[in-house]
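Apart from one protein chain that is not included, each protein chain of the complex appears where it belongs.
Chain IDs A, B and C follow the sequence of writing; residue 1 opens each chain.
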């Protein structure tokens, strides 16, 4: 039985609290949030002791593992302190909005045997995972093209946008990681964006949609299609094309009901609304893999290097938009010696 | 080049006229209808000489083949005279609404080397034909169950109903033939009907929907689902279930367009409206097979015996509704020695 | 928090044990089975005290509700004793294989305020439930036709077959209840069966497939298609056809992955294997409705009368096969005064 501490009692924090409470081998023992009432509400529902003190949590020898679901600006600090305290960490993406801060963080923790897993939960979505498994078994031969579609049902509130780091660091980052999940390192990034006439986003200098081209280290090409709005639900598709065929993750309907009328045939309902519905199972599977790695003393994956690499692609996309150029990215998104070596487990499908 | 004469210049007659005019190896040379203007209109559009005289047509040595698309009560007479005149005949279903009349017809023509093809055009629908081909190659192993769905978009006008012989002889007869196409002879028939509150049909003693159970000679079971109305178009489906799998003919949409909105996803358009659209290709393929058989001196299939057998199943269904009993049917729907032997080419998939 | 006792620690008993253990407002407090080790194993996993004594369980005032998942021959006894002990009961189908025994049971318990729910879990399948909800809101107008497809992946073992009461009482009974869920009372039954060459089933006088026609009290017609084998998985479909449209429950794939190769396009995986996978959610929803009814003091639905009515339809199907006749069924499958009146909540969609 793993005793898990949770930092952050907001929306995503609650998702993790529920996963922990529902896991056969885990128990939520600490809920830590600067807002005492928020921590208490989560503890009341999912178990554990509520509090506001980070040191108290990290100093508790009965805490076996830590989940960080607090706001992004707190990630580096909590992650560093957790690693120094010897706790395995599952940290929500992104590590930080600034690559330099990420590299300083790594320099700080590298010698403390960091066991850090990044919360790229989509890698654990059963559908995407199943496709990757089939691809790695050679079902479609050499991978040549990847297409990732990710459209949110509606834009986040302006306050969220202002602190988000922009569409690439906030939203596309999941797709950059998905590209790396299938293609391994990415070597080129090109991006176009549009505000689609959305004044609030334009005021923040942010985009409403993005289309990104990537080239993987093995030569495959990739498109990412993002939009902040989609009236027919949360549009989450993936298509892997190879010499021998194609595997596709279609969207998921809330039920298998099809309707027929004088106006239309074979009508399905709009798709599952958003990530809490669509990726519910992937949060569970992610936690399960984290705890297995903790139990077996493994470094969990995707790891710190994957978190850094996804952000490096986001920065490259920002630069591409600014310059109109395709931006070359070093392998692993590496900028210096402090970067951890790429985790083979998360590498390309070679 | 086959010179073809057409009896009947109504709706179905025009379908055949167009097929003949569009066939690479055929020419429409005669259009015969008791209404001179109707015959002339068809001839003007599709070629041939218009007229009202049957003997004139059948006495013309340049007529290589005859298509009968006139009203049902004229079929036996035209078919008999055509056979006696030595002409190969493609005759629209049914031969007649009365089995005894059919048997008298056969007695009349049996010794004149009848080359008669019945217009069960659905056997030539590329989709159904392709399924039967795959079934006969063993793709799904032994056939155990067949499900036929046939729903018209809307009921025919009352005058048509009154002369139609009822839903089984007029509409289900296509499905009885389709059952025989896949199962060979049918040995048991059970039927339930409902007028669904349609007063016009009830007044004629006719049904608005029918559900029929059949047993094939090899033991397979079959359901037929019929309705005179279907708001989402012409519902034409077929499902063949075997020990090793299933083959299904799905409905056909007018285009491959799918629509997505705030209210619905993956929406297709209502199906192709009616038989002229849905079975356009099958009329062409049927004519083509008829002309090939004529050219090669073969007896075309499906033949007279198939026309009789389908009507025998319709009569059994009528009897089942009247008695509440499953009605046993002799092989070939045979009632006596005058019935032609079953054409092996159209037999069961053994 | 409802304290629930479970009778029966076999396969279906474990399904209920898991549902109870996973329910937010329930706790498994007793597991009773004549085989002590079986009871203990379930209790070890899902909670509660294991035992073999029925009276001890029913005499425990802390038991709020009872779930009966023991073999069919024990249902009447356990159900009667539970009702007499004042416990609300969720009883697996069928009540018994013999209508007379069911009626005696009712005579025995009718005056003890029976709160009995029958385990027709498919009514609680989210897909079927959602369709019925939309039908009842008038989305497709008056219901005219219902088609139910239910094919098991493979036949049960011979020992199971021998005690099952035959395909209609064991397998089709779910479909009879589904027909009643949509159509209300059924007034006519006609059935055809085949052993499909399966020697084991033939030796038991049982069928491998069945096709059944029903007429509902409001005039709608219905087909049920059953098979004991289906190589492509558990084939569970439903189609409700009305004047204004159609609603269909398509089969459910294990994932939304589609594969494309040189041989095929849009290929899905075989369907969810069997009822434990396909109807997992419906068991949860069924238990939830049972406990809600208990909490609110309501008689739960579907109730005892529904259990009796489904068996009456099975008996009618047996008779139809034996006689070749359509069998008329009284409303509610009633055979006498002791039958409970029909529960309006479960009635036809009028």
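In this section, contacts are C-beta pairs under 8 Å (C-beta built on N, C-alpha and C of every residue); 3 or more make two chains touch, one makes a residue touch a chain.
None of the values given here were measured: they were computed from a predicted structure.
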Among A:39, A:179, A:220 or A:287, residue touching the chain not depicted: A:220
Residue of A:106, A:168, A:232 or A:304 in touch with the missing chain, whole complex considered: A:232
In subunit B, positions touching the absent partner: 126-127, 130-131, 134, 139-140, 244-252, 255-262
Footprint left on subunit C by the chain that the document does not show: 231-233, 251, 253, 259-271
Interface with the unshown chain - residue positions in subunit A: 142, 144-145, 147, 151, 188, 190, 192-194, 196-197, 208-209, 211, 213, 215, 219-223, 225, 227, 229-232, 241, 243-246, 324-326
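Note that in this section only the chains that are shown with their structure count from here on.
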Identity of the chain that, by mean CA position, is farthest from subunit B: A
Centre-most chain, if every chain is reduced to its averaged C-alpha atoms: C
Approximate Å spacing (C-alpha centroids) for the pair subunit B, subunit C: 42
Two or more partner chains touched - positions in subunit B: 231-232
